[in-house]
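Note that one protein chain is taken out, while the other chains of the complex remain in position.
Here is subunit A:
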């Protein structure tokens, strides 16, 4: 980046490659991320085998402990540590190194996250918190579980403030310039993380005194609503992270140019502003929310579709232009010119393709009446293994192939590239089987979060079994994919040949129009976000503020 040279940041500045101290921080995050994937993957396999009736889980680690751990490891740990590691590296790269203070923030956040995960994982493993990653009251876990969650949230906030400090500092030193695009994504992501986690923090702060016995009852509906204001935001955080690589890195990898700096920033802003009230689509068949509000919230959820359509257009435009630059002629020749043998492209490409059915399914199921058909069935689990398990996970894997060697000062060899291609294909096959089976059997009524059962040899339930076998087949492919991926990560971290790897940052087209100044006005963006949250939440919350409370239960 040419920006790096303009205003030196002092000693952190390095002409080539990454500051080793920043690299160590990000690599440490990635280590945790892939350990979570490895353990979580095996637990997923056990669930798949159990649901197909092929494997019984031991009483000392039953299906629901397994599922709680799988959910937490993959939804929270894998994704969050990846997002932080990736954006800290991205900021370090595009802003000329992390400030020493910010690096400390990064490490403090890491320490808190690890403490949080240890608390949460231990309580679940000991059988004191089989409450799923959603921990809906009035099921009550041991207080240590909720205290672990507080560590996680505080860790995330500290990581976020590190980002804000670094960005603010850069802006002070680069008056009148736009922050680099990747750092712009990072700012959006961490703004969402902080604002989106306020709801769940309030929830947890009500759950802790309740779990300690200081308060007698808890408001169940309020807790659920606060939870989903966060749970849903998390989804868009992954999404925003994934598309940051699509917009910024992929064009460079395929030898193309950025789509449009201005439109990209507009997409980020739209996703940040519109996202949080989407949480209501997890509560479409809940009591306590009126039909009218549920309808208004259909709009809130669907509006996310708009920036997604912009992204779909942008990606294919970038591909076509890159192909034509390489001499493609005719209508579809450019498609052949794409670097199919390069895993850094193939993995995110399949991630994008998966988002077409995944997004369509999402649009369908957010429409109230259709949601009623699939809510809490395995369809939903199929949906988020497509979105999270393919679109997000494969993009993250795609990032791994260049970011880890960039950080570890090594090179992706042709052999590992090939292994990566095989990994990508196995993952795609596995998820197609598993998610396909989940979608179909969900339509027939098979519920999620339910260990193997025939409901007393009920004919309807027995008719689901053939689909569940395919679920297990998919899971078996996937575990091969998990092991391959972890092998690749270990190779890229420690064994690949030494060398310099590029951090791919796409460059603008030559004739580009300048980006409007208002895209930098984060204050306004945050105010708009808060206004939309207020519009979406204030009225529904008043309806559920005074629901009679529930005493705790331990039903496992």
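The definition used in the following text is that contacts are C-beta pairs under 8 Å (C-beta built on N, C-alpha and C of every residue); 3 or more make two chains touch, one makes a residue touch a chain; residues count from 1.
Just so it is clear, contacts and distances are computed from a predicted model.
The chain that is not shown carries the UniProt protein name "Cytochrome aa3 subunit 2", picked from "ABC transporter ATP-binding protein", "Cytochrome aa3 subunit 2", "Nitrite/sulfite reductase" or "3-hydroxy-3-methylglutaryl CoA synthase". Remark: the omitted chain is touched by one listed residue; of A:285, A:356 or A:535 this is A:285.
Listed residues A:35, A:55, A:262 or A:419: the one in touch with the omitted chain is A:262.
Considering A:138, A:361, A:405 or A:436, the position touching the chain not shown turns out to be A:138 (whole complex).
Of A:173, A:376, A:417 or A:432, it is A:376 that touches the chain left out of the display.
Summarising the interface, subunit A meets the missing chain with residues 62-64, 67, 130, 132, 136, 138-139, 217, 219-221, 224, 260, 262-263, 266, 283-291, 294-295, 298-299, 302-303, 305-306, 309-310, 313, 317, 363, 367-373, 375-377, 444-445, 447-453, 455-456, 458-461, 513, 515-516, 543, 546-551, 553, 555-556.
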